[in-house]
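Below are the structure tokens for one structure; questions will follow.
Only one protein chain is missing; all other protein chains are in place.
Chain IDs A, B and C follow the sequence of writing; residue 1 opens each chain.
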Amino acid sequence: MGDHVTTSVVGPAAGAPTTAFLFGCWRDMLRIRMFEERAGELVEAGEIKTPCHLYIGQEAIAVGVCRALRREDYVWGGHRSHGHYLAKGGDLRAMMAELYGKATGCSRGRGGSMHLVAPEVGVYGTVPLVAATIPLAVGTALASRQRGDGRVSVAFLGDGATEEGHFHESMNLAALYRLPVLFIVENNFYASHMHLLERRRADNILAAADAHSVPGAVLDGNDVMAVYEAAARAAARARAGEGPTLLECRTFRWRGHVGPSWDMDVGVKRKDELKDWLPRDPVARLRARLAEAGVEEAAFTAAEAELRAEVEAAVEFARRSPYPDPATLLDHVYTAREAEG
Amino acid sequence: MGDHVTTSVVGPAAGAPTTAFLFGCWRDMLRIRMFEERAGELVEAGEIKTPCHLYIGQEAIAVGVCRALRREDYVWGGHRSHGHYLAKGGDLRAMMAELYGKATGCSRGRGGSMHLVAPEVGVYGTVPLVAATIPLAVGTALASRQRGDGRVSVAFLGDGATEEGHFHESMNLAALYRLPVLFIVENNFYASHMHLLERRRADNILAAADAHSVPGAVLDGNDVMAVYEAAARAAARARAGEGPTLLECRTFRWRGHVGPSWDMDVGVKRKDELKDWLPRDPVARLRARLAEAGVEEAAFTAAEAELRAEVEAAVEFARRSPYPDPATLLDHVYTAREAEG
Amino acid sequence: MRRLSYAQAIREAHAQLLAGDPRVFLLGQGVWSPWYAGTSLKDLDKEFGRDRVIDSPVSENAVTGAAVGAAIAGMRPIVFHPRMDFMLLAVDPIVNQAANWAYLFAGAVAVPVVIRAAINRGGEQGAQHSQALQAMFAHVPGLKVVMPSTPYDAKGLLISAVYDGNPVMYIDDRWLYEEQGDVPEPMYRVPIGRAAVRRPGRDLTIVATSFMAVQAVRAADRLASDGIEAEVIDLRSVKPWDRETVFASIRKTGRLLVADAAWRTGGFAAEVAASAAEEAFEALRAPVARVCLPDAPAPMSAPLERAYYRTADDIAAAARRLAAS
Partner (left out) sequence: MRRLSYAQAIREAHAQLLAGDPRVFLLGQGVWSPWYAGTSLKDLDKEFGRDRVIDSPVSENAVTGAAVGAAIAGMRPIVFHPRMDFMLLAVDPIVNQAANWAYLFAGAVAVPVVIRAAINRGGEQGAQHSQALQAMFAHVPGLKVVMPSTPYDAKGLLISAVYDGNPVMYIDDRWLYEEQGDVPEPMYRVPIGRAAVRRPGRDLTIVATSFMAVQAVRAADRLASDGIEAEVIDLRSVKPWDRETVFASIRKTGRLLVADAAWRTGGFAAEVAASAAEEAFEALRAPVARVCLPDAPAPMSAPLERAYYRTADDIAAAARRLAAS
């Protein structure tokens, strides 16, 4: 992954972020964007068949949060987690190979887009059952509390996931046991074809945190620094034993619920909303800010070229990789290694 | 049931309640109290074996709410529902016989204390899976909305039930569809052996209603008129198509979680709390108020005698009743009658 | 006779039920979506209004419980789960509540709810979007479970389910949505608990469910060209299931193969095989055989999916072994 700024680089201790840090954030977001756009093309081309829920438009949330984390912190995601995986430091080639269903994939071709894993950087599994990983995040946080290992657990979830009862149960447990967990609600206003206000009376997700004594905030989810700073404060609270935080990050997904199309499940309403959101592109916004701060065009184009090359190399790697051997079909239903030691 | 004031008698349209109405409320509460005390004795005597969760101390809630309802309204309960069943107008003898496991029981000896039914007065089943009937209450309310039958559905639930995710899911559905349902939370501060603050950070159940856009209020659950008036307002809102309401009724159960004992699962803390709560006896409070209002001692003692006789007659009825015929064991696994017409 | 696809037949049943009975309504995830349920619910919201065709929040437990409650109140709700996997969040309202009600209250209260669960697998979706869990629910007294394999049954069993009076789980399989078949226009019922003999035969009995019933007929045609005459029984209902038809066939053929596209261990095929070994033992001339999914979660990668799922080839191969034994 060349000089990809890994998430182990922690942001500015205090005060204004350095240009280097901001540039790294921009680059991380662009890296997700480029991966997703390429994956979308490959889905359209029929090369990738596993259902892909693209993250395009929401990149600032994954990057802003993961920039505030350490390598050993836990990150949990769902069906739309390409961005979470990359932002936390997951191997890009291994994810591309996974989308191709290859043996070199991060899940060895067993998982696909909706089941990603990178234990070496704290991604212990993203799965598409909505809200399913929220209690798991509470569980890794409980483990951290019991071990005193100072780790933070993050549950990335969508606005739709807040409708599942176990989201509420999980917040109550986290507050009750003062667990080091961040609930990052990516409110993109849709659960597949359904707008937020077709699923609840009010646009007030934060009130649920209050009901469970979980402090929280509402953020511009397309402003990576706003997300980073709030996540850094929340992570510090968590590490200090002060318990969970919920951050509602307001954003918008640009593409259809699943797949690359722009208008698959877009009603008239969504079309208008999309028009408002496109100008708030988190990647372009930060690029502009960096340009103002004096970063030269060459630096951007160089990074873009690097990333394009990285993604293309991953596609090549995935194409060249072998499929899993059908003889391995029944492997790993159970783990052989005993749980001890 | 002699001259038991049935729930079809609706309270004073407006202004101060009549003495007759208050007397009726007192009598309804006392009737529950006497039933429960007698049931407790019979459990201790080993005559009743089905697990009984006694309602003693909470009578004002069932009576206050059901006084605001009509015969055809739906009432849903749980494991501690003797009071709900009686307040809504369920047959007292049939419940006593059910506790004895007799064929004359309201559930024909199949249900016991934790599974009561009285469809003729809107009790379509109380069951002990915590929070299980909350979505069912939303369902009967949904049916009412679709039929426009003007009925109200009531879910009685405990503070512990608010920890189940489907309590939250249910409130969201009720608010979203503006359903005629009342969530009556009987906050007695314990879920079996666990105090409220061992199960959640804050004593703030009402905040959950707010999170789901359900209007609500906190009430003295030992003040039958406070409960009645709030329930009447909520029922009126529901019938007017204005949607659900949550009422947190603060109260205390006097006996152990299950069975008649006073201290079975009573820790030191609970003992002290009980000391504070005993003087707030909802039955005694209303009796005193009625005495002040000029009701003569004779009226009380006459009612007490009637009710004692009614309960004793029910015990005799239950004792004399036959057990279900084991040959009927496999009846009613499925209903024969087709769903049509 | 009119030909419809399996998905069209499901849609027609919904439309006729909604048009003919004000007590019927549809509640569940994706019912307003153009693609969530394939074409099996297409535009029902436009035709019958969003008060009777209700798309829901992502709250399987309360949504299913609400349908159960509405049924208790006398409505005829159909609650839809676009994937059976999601329905596992609603096991309490189904198994603890709906299934127990009639018995608990000695028939005083009925729960005429239809719980529709789609099996939606393959296409590299992976383990959490693939499960076929009929065995879990066929085990539960008080529930009925139907699994239509033809457009005709897809329509007739949905109508029967809505009017059965008991909680009925209606399990359809997305792999069947494009199957074509004769479907009468008027409403009609297919009796719950009655199997269909899809093909007569004397050499062995193949008992199959849902998608495997279609595969079994294809297998039987190939077997016939080898001179093996298989009798194919499509169970259509797994709870209750048609024991008499199955035993009668075994008494004729002496050989039983059960095909069910679900995990082998503890799957519904085990119940059929066990019952045969109890009640048609004397007639059995060879060991019973099961063609099921391996005891593994569904994989994702296409080559693994091909190795995992069972088709007519697998049934034919097992049938040849059985006929030879």
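Heads up, the rule we're going with is that a contact is a pair of C-beta atoms (placed from the backbone, for glycine too) under 8 Å apart; a residue touches a chain by one contact, two chains touch by 3 or more.
Since the model is a prediction, treat every value here as computed from it, not as a measurement.
Contacts of the undisplayed chain with visible chains (whole complex): A, B, C. The hidden chain makes contact, of the residues C:A138, C:V190 or C:V246, with C:A138.
Although one chain is not drawn, the whole complex shows that of A:C25, A:C52 or A:A137 it is A:A137 that touches it.
Hidden from this view is one chain, which touches subunit A at 74, 107-108, 110-111, 115, 117, 119, 124-125, 127, 129, 132, 134-144, 146-147, 153, 165-166, 169-170, 172-173, 176-177, 331-340.
Although one chain is hidden here, its contacts on subunit C can still be listed: residues 61, 85, 88-89, 91-92, 95-96, 99-100, 103-104, 126-128, 133, 135-136, 138-142, 239, 263, 265-279, 281-282, 284, 286-290, 295-297, 299. Residue-level contact of subunit B with the missing chain is found at 49-51, 101-102, 105, 107, 109-112, 114-115, 127-132, 160-161, 163-165, 191-194, 198-200, 264-265, 323-324, 326, 328-330, 333.
In this text, only the chains that are shown with their structure count from here on.
Comparing the centres of all chains, each the average of its CA atoms, the largest separation from subunit A belongs to B. Computed centre separation for the pair subunit A/subunit C is 37 angstrom, with centres defined by C-alpha atoms. Averaged Cα coordinates give subunit A a centre that lies 47 Å from the centre of subunit B.
Counting partner chains per residue, subunit A has residues 163-165, 199-200 touching two or more of them.
For subunit C, residues that reach two or more other chains under the stated contact definition are 56-57, 59, 61-62.
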